[in-house]
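Report on one structure; see the data block that follows.
Left out: one protein chain. Kept in place: all the others.
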Amino acid sequence: MQFAIEDRGTYTEVVATGRLNMVSAPTLRATVDEAVGAGSRHIVVNLAATEFMDSSGLGALIGCLKVARQAGGDLRIACVQKQVQMVLELTNMNRVLAPYGTVEEAFARD
Amino acid sequence: MQFAIEDRGTYTEVVATGRLNMVSAPTLRATVDEAVGAGSRHIVVNLAATEFMDSSGLGALIGCLKVARQAGGDLRIACVQKQVQMVLELTNMNRVLAPYGTVEEAFARD
Amino acid sequence: MTDRELQRRFEADAKPESVNDLHDELDRFWSALDDVPFEDQMAFTTAVIEAASNVVEHGVPLDRDGVRLGVELNATSSRLQARILEINAAAHPDPLTPATGDPADLESGRGLFLINALVTTVTVERQGNTNIWVLSKESVPRQ
Partner (left out) sequence: MTDRELQRRFEADAKPESVNDLHDELDRFWSALDDVPFEDQMAFTTAVIEAASNVVEHGVPLDRDGVRLGVELNATSSRLQARILEINAAAHPDPLTPATGDPADLESGRGLFLINALVTTVTVERQGNTNIWVLSKESVPRQ
């Protein structure tokens, strides 16, 4: 899995490509920690190219949400594929991490 | 919680004093990692002065057991107080980590 | 058996060190209540520390103020009760029904398993910005 960080002005986009599992979860954590450390407060994780997420990946996303909120910001997710949607729904985590249809929408109403 | 390491010749004794909880669990891990890294293979954790252990503490002990076994050794526990005994029994972990009455007994029959 | 009631309140940032401060508070609670059977003290303390540790480890803050950990302890002549407050935290996805404690089912997280095994009833509710666990244990003072 690869992560790319893009500064979009009012928010930071993290593009996650591949499988979000026990191997890549720590890298997601480190990527978001770095973005928050560098001053990003509004983070959108773009999951359009994330073909798979398991409970380790979900745990990492929730950890990243905590880090963003503790810094006074927030983290949102966008463009989820079917398998990711399935895991969010089964665990009821779509209430804590509600997926947005596009990256732009995530912070559009703030 | 404090940890002391004592070289007893055929084994290494780790004396744990205080509460084995989410605060002290990482230090137990680091202490045993260090002992195994320094060549100790047979480790006895002396819990005589451990007044309390919760699931984080238990998780750390099991993590230490893994490290010792992966290095070709083993880790055993001795002298548990009533609360620690209660947690081991309720979780059924006394089968994986069977407490010995004294530190000397732990590796006596190997 | 004499009628008596004791209450204590604890609040701190939800960080690991606060779990030690809470443990000290529990020790003082038992000193003030020297008639609670030792087995009950041990079980109840373990359950409260497990629940508080979960707040520290898993609570998701609503904002930069972070999560606060509150604990209200109460003992009467028939039971021990603790309300564990996860303050300024995201709502849990659902009203959580804690797993029922089957001792052979090690697989379902040892913390929640222990809580269920150690106290008589566990309930979870949401009030405002706070998730609340109420742990109750029947316990009769020693004569």
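Note that the chains are named A, B and C in the order they appear, and that numbering of residues resets to 1 at the start of each chain.
Following the convention adopted for this analysis, a residue touches a chain if its C-beta (ideal position, glycine included) is under 8 Å from a C-beta of that chain, and two chains touch if they have at least 3 such contacts.
If you're wondering where the values come from, they're calculated on a predicted model, not measured in any experiment.
K.L.:
For the chain left off this view, which of B:1, B:16 or B:93 is in contact with it?
P.N.:
Among B:1, B:16 or B:93, only B:93 touches the chain that is not shown.
K.L.:
Footprint of the hidden chain on chain A, which residues?
P.N.:
19, 21-23, 52, 54-56, 58-59, 82-83, 86-87, 90-93
K.L.:
Considering the whole complex, not just the chains shown, which residues of chain B touch the missing one?
P.N.:
On the side of chain B, residues 62, 65-66, 69-73, 91-93, 95-96 touch the unshown chain.
Operating definition for what follows: only the chains that are shown with their structure count from here on.
K.L.:
What's the contact topology between the chains, one of line, ring, star, complete, other?
P.N.:
Shape of the chain contacts: a line, open at both ends.
K.L.:
Any chance you could check whether B-C or A-C wins on number of contacting C-beta pairs?
P.N.:
B-C
K.L.:
How many angstrom between the C-alpha centroids of chain B and chain A?
P.N.:
Using C-alpha averages as centres, the distance is 38 Å.
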